[in-house]
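Please find one structure pasted underneath; my questions will follow.
One chain of protein is taken out of this complex; the other chains stay put.
Showing chain A:
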Amino acid sequence: MPHITPGQAYGFFTDTSVCIGCKACEVACKQWNQLEGHAPSFLDGFDNTGRLDAETWRHVQFHDNVPDEAVTPGNGAAWLMMSDVCKHCKQASCMEVCPTNAIIRTEFDSVFIQPDVCNGCRNCIAACPYDVIGASETTGIAQKCTLCYDRLQNDMTPACAKACPTESIQFGPVSELRQTAAKRLEILRGQGVTQARLYGHDERVYGGLNAFFLLMDEPERYGLPDERNAVLPSRNNAGGYLTAAVTAVLGVLGGLVALRRRKEKVEGPADG
C-alpha cells in the first residue's frame, strides 16, 4: 500500500459477505491496543464477546440466519457475520455532545477520543447511535476504536485490517474504498445476491461513514439504524429548550397569579 498521508480521509470498508467469523480482527485489535477484554460469555452462535465497549473495539457479530430449506452455497447468507467497529461518522453524534472537546477529528479524518482530555462524563455513550463507546473501569474514561491512530502515524495499516485473512476488513483512503465497494456490490448483484447492500457509503447516514459496510440483510439486523433513524442528538435542542422556556414563562405567571390571589385575600376586608 502507498504511504499513509496525513490530510487524507482513511477508513474501513467491511465486506460482511466474505467474513468467516474467525475473530482474528478482535484478537489483533486487543493485542495491539493492549485491551484486557472481559471473561468470555456464552452467547448465541460463536459470539463470546457480546458487544463493543471500552475493552472491545472490534466485535464480530454472529446472526443465525439458517433457513429451513436448502440454501445456495457461497453467498454468505446462512450465517450473517459482521465485524463491527466505530463508524468514524462524518457527522459524529459522540463528538457533537462531548463537553470537554476530548473527541476530535484527526489528520486522517478519523474520530479520536483524546485520553488525556476526556474526564469520563459519558455523555458520548448516550449519544453514539451505534453503541460503540464504553467507559473503562481501569482508566475511567471513554474508549473506542482509534482507527489505530498510533499505527497510522507510523505508516502502518490498522491491526484488524492487517490480520483479517479474508480481506473482509479493507483499509485505505475512503474515496478508493467507496469505489471498491461499489464494484463489489455490482459483482454480487450480478451473481444474483439481491440481499447485498451498502451501508454508510453515501451521505445519507451521518453524512457518510468513514468505516462503512457491505451487508447481507437489513441494517437493523446488525444494530445499525436506517436512514430515517440515523439522526444527530442536537435535533432535540430546539424542542427541549422551547418546552422548558414555555414552562418557565407559565411558572413565573403562576407565581404572579398566586401572589395576586394572596394579596386580595390578605388585604380584602372580608379577611379582616
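Things to note:
As a working rule, a contact is a pair of C-beta atoms (placed from the backbone, for glycine too) under 8 Å apart; a residue touches a chain by one contact, two chains touch by 3 or more; residues count from 1.
Basically, contacts and distances are computed from a predicted model.
The chain that is not shown carries the UniProt protein name "Formate-dependent nitrite reductase membrane component NrfD", picked from "Dihydropteroate synthase DHPS", "ABC transporter permease", "Aromatic/alkene monooxygenase hydroxylase subunit beta" or "Formate-dependent nitrite reductase membrane component NrfD".
Within the full complex, the residue among A:6, A:40, A:140 or A:165 touching the omitted chain is A:140. When the omitted chain is restored, the residue from A:31, A:153, A:175 or A:247 that touches it is A:247.
Remark: the residues of chain A touching the chain excluded from display are 51, 53, 93, 96-102, 104, 114, 116-123, 125-131, 133-136, 139-142, 220, 223-226, 229, 231, 233-234, 236-237, 239-244, 246-248, 250-252, 254-259, 261-263, 265-266, 271.
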